[in-house]
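Here it is: the structure, laid out below.
Here the complex is missing a single protein chain, while all its other protein chains stay put.
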Amino acid sequence: MSFNSFGHLFRFTSWGESHGPALGAVVDGCPPGLALSEKDIQPWLDRRKPGSSRFTTQRREADEVKILSGVFEGQTTGTPISLMIENTDQRSRDYSNVAQQYRPAHGDFAYDAKYGLRDYRGGGRSSARETAARVAAGAVARLVIPEVKIQGYLVELGGDKIDRQAFDEAEINNNPFFCPDKKAVERWEQIVDNARKDGNSVGAIVECVATQVAAGWGAPLYAKLDSELAAACMGINAVKGVEIGDGFDAARSTGRDNADALRPALEGHGQARFVSNHAGGVTAGIATGQPVVIRCALKPTPSILSPLPSINRDGEAVEISTKGRHDPCVGIRAVPVVEAMVALVLADQKLLHRAQTGR
Amino acid sequence: MSFNSFGHLFRFTSWGESHGPALGAVVDGCPPGLALSEKDIQPWLDRRKPGSSRFTTQRREADEVKILSGVFEGQTTGTPISLMIENTDQRSRDYSNVAQQYRPAHGDFAYDAKYGLRDYRGGGRSSARETAARVAAGAVARLVIPEVKIQGYLVELGGDKIDRQAFDEAEINNNPFFCPDKKAVERWEQIVDNARKDGNSVGAIVECVATQVAAGWGAPLYAKLDSELAAACMGINAVKGVEIGDGFDAARSTGRDNADALRPALEGHGQARFVSNHAGGVTAGIATGQPVVIRCALKPTPSILSPLPSINRDGEAVEISTKGRHDPCVGIRAVPVVEAMVALVLADQKLLHRAQTGR
Amino acid sequence: MSFNSFGHLFRFTSWGESHGPALGAVVDGCPPGLALSEKDIQPWLDRRKPGSSRFTTQRREADEVKILSGVFEGQTTGTPISLMIENTDQRSRDYSNVAQQYRPAHGDFAYDAKYGLRDYRGGGRSSARETAARVAAGAVARLVIPEVKIQGYLVELGGDKIDRQAFDEAEINNNPFFCPDKKAVERWEQIVDNARKDGNSVGAIVECVATQVAAGWGAPLYAKLDSELAAACMGINAVKGVEIGDGFDAARSTGRDNADALRPALEGHGQARFVSNHAGGVTAGIATGQPVVIRCALKPTPSILSPLPSINRDGEAVEISTKGRHDPCVGIRAVPVVEAMVALVLADQKLLHRAQTGR
Partner (left out) sequence: MSFNSFGHLFRFTSWGESHGPALGAVVDGCPPGLALSEKDIQPWLDRRKPGSSRFTTQRREADEVKILSGVFEGQTTGTPISLMIENTDQRSRDYSNVAQQYRPAHGDFAYDAKYGLRDYRGGGRSSARETAARVAAGAVARLVIPEVKIQGYLVELGGDKIDRQAFDEAEINNNPFFCPDKKAVERWEQIVDNARKDGNSVGAIVECVATQVAAGWGAPLYAKLDSELAAACMGINAVKGVEIGDGFDAARSTGRDNADALRPALEGHGQARFVSNHAGGVTAGIATGQPVVIRCALKPTPSILSPLPSINRDGEAVEISTKGRHDPCVGIRAVPVVEAMVALVLADQKLLHRAQTGR
């Protein structure tokens, strides 16, 4: 079955293809009485909008969101919020190649194997264009958790890491890479330019931190906070790995070094103070109140100009190179998407926690 | 809310605490007519059973499973299969310390924050003992996908990697580490012994490979095969990171290098042949027919003899060291648990795929 | 929480208010490869369209459906099918009365009690206008179960029953009442005309029969076929009672009289022949292969011209009479809605059955 809904109580259902007339999200379970208009959503969409720098796809989409239901006199009513984004720049072109051939590292072969047919125009449903729906829904989710701050950024691009000592949050929105390290920006420009000139692409690692997540959020055992975040992020196009807190490094640590010691809370700062945050804000699937830290590995964009060996629908050998307008590093525009998915998980968990405990 | 069920169609609900009278799983949605008795489940439980070597906890549990419903005359009936495992070795001891104090890197603090109270005996519901229920349910799942082979093993322990050149599948069940590299076994014995003597613990990385997964399984967009696997594995106790295929290394690769080229299938070998498997058997959330490869990072056991700074329920500073019987490397016994969760996801996806496509 | 999705595998999510810009349904889980265009949906919408006779509301809506996703080259792709119907005849008027007052037997008071606010224009989300989304989704569901025939009709209006002896299926679509008894039509015209002239309204009973439902459909124990049908139908606006087969009359029967005796099947007619169908095609929550028979009681339209005592939002006594364009018997236009809900349940159960049994 197709499962195009995400979330338990705060839920959204996404629909739409890359080259259809529109795409959208229906947000269900939103608390009533929240102030909401298109203006609350549009800025987040603009962050992931294509064509905003030479480091992303040159497709030009206004990505203008319309609210079709669920809001009355400027407030959410508690009924479904239908969000629609029209596709405006679906360039007419010849799709006969991609229709008959399987682009390596794309969903083409797998979609055909599953459904027996596919909407091949621009990747159809498997296109990263669908992530606009997630970002729109995520913008609504943020209103449910106004106390939480969610910040995503790149910590690595093309294998080149930021310098953690040079981390400057103010820098993140000052460059086309959501990069918190000013010096890395220059290097990354070079890396992406080189990749593009070479008809190639590069990967990246997104980190996302959510602060002021209340201790107690999380629904053990099979909707644990970290498990839900992993599902949310692994489901984003091109993500191949997810870490919480120290992640894979935790596997190389020891029980002594990996323990986040607790100390008495400072006056007016909650119940406890943690000396470190190896856990990334989650133990036993429940938030500890520390910053929730998640990292996602994004593979390099599979659509590249360089020819790759493949087969067509008849099983015959072909060579395929992907023309068209593509992100040389899909990881860049993934930043607002990861933020959105984190917001969606947290809004959902807030409601779940409130349901069970009344807090 | 607590969400103690896992899966969409092939589903199980788990219950039980570390030191309660019993724990169990109710498996729902199982196809009828499958041969099933306790003998099909017990061997998998025995693989994760505590006390089988000096490298795991010395708690002694028979972990004997009983089928209480859903099977008639040796066959599944399509109705819920209730599996129960009695706890036999809940050693009576003094819990006053752990009742009032928060063990760092454990769920103690978070459970109290969520629920306002907790069953502190042996970790209660957050104990890894619950994974016995997963393994039991996973054994039933395997019957739904007899065509699929699932093999887990450790590829790293305490930061020490296996030599991929020395990989020998036959070796995996010959040593207490589920280690496929004979030479690594000797080193790991040393590492674990040292950790234990030092009152410390170590982490590990589990890899699990599922072969003969039919191309097409997976339910885009929000129950993608990789997303479901990530949720399933990140939800296992102590897991802090999950990778599919090349995982984080994919983020350091290029579009050209990361592409799995397709070639015409060899006679009688499906629709296509892939030259490589960087994708780990999943593209766009759907199985490609290649081996599905997942890796999980397990943090070191938080329960260690060394004293750690913490606080008690009144917020006062304390020192805490965990006595009792604990795995010096919880990653070892995680191998059969990862396998079980992979089996549960695949069985579920098989049924979902059949529902939608009739295949 | 709002739960605006219906179904397990074949699912739809509905959105929209009576006087918003549009309403719609996102159909998820549809099998791929089904021929689908707006032409397959429009006729069903036209059946429930307002303004088609003097016996229904005079609001004029084209109820033109647009498919925004999930269909490619005339076939379903297995991805979400977004259906949108624009509201065109939302007459601008003064809503100050209904905004501040609670119309008896309407959702006004309850919506305010739940959400603290409501979209009062035309009933907002609680308007029967939303049933257009159900009918659109139901039209897609019918394509999943082409072997099944679903026929709804009125068996009673304003307390006046049809003559079962005069039942003529061909008559159903020949009159504005979906009435299978020609003689009853004349009487019903009188009843509805009288009610309208009197500033009053009447109720009705819808019966719906689904034939060729495969024996075996149904998902015990908590998604039984009859239970799902009851939920589906009780959730339709104005429905206050649901019966399967003999329904309440079964409670007045005896075990001997109520038993549907089985006889050997006639050549080529399945596994068994039933002598009667008191059960209405369902035993123990599973289809028997006999016609599935369901009846729904619809209360009289609550919106009437006659003044009724009520209160306003400040709790003060008021008198309220509902102007505007309303159905004098909401039960009439419920017929295609009941059919749609039955189709949605059956399509879902077909996929569920196929998932578990492979048949």
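For reference, chains read A, B and C in written order, and residue numbers begin at 1 within each chain.
Here is the rule we use: contacts are C-beta pairs under 8 Å (C-beta built on N, C-alpha and C of every residue); 3 or more make two chains touch, one makes a residue touch a chain.
Just so you know, these numbers come straight off a predicted model, no measurement behind them.
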item	value
Option from C:63, C:181, C:243 or C:339 whose C-beta touches the chain left out	C:243
Chain not shown: contacting residue from C:50, C:152, C:203 or C:336	C:203
Interface residues of subunit C (partner: the chain not displayed)	1-6, 8, 14, 102, 104-107, 109-111, 113-116, 125-126, 130, 156, 158-159, 195, 200-205, 215-224, 226-235, 237, 240-248, 250-256, 258-265, 271-272, 275, 278-280, 282-289, 297-304, 306, 308-311, 315-317, 331, 352-353, 355-357
Missing-partner contacts on subunit B, residue numbers	1-5, 9, 11, 13-17, 20-24, 26, 28-30, 32-33, 68-70, 72-73, 75, 77-82, 114-119, 124-125, 351
Contact footprint on subunit A, counting only the chain that is left out	9, 29-32, 78-79, 220, 351-352, 354-358
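Everything below uses one rule, namely that only the chains that are shown with their structure count from here on.
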item	value
Length of the line joining the C-alpha centres of subunit A and subunit C, rounded to whole Å	39
Cα-centroid distance, subunit B relative to subunit C, in whole angstrom	46
Multi-chain contact sites of subunit C, meaning residues that touch two or more partners	9, 29-30, 32, 78-79, 351
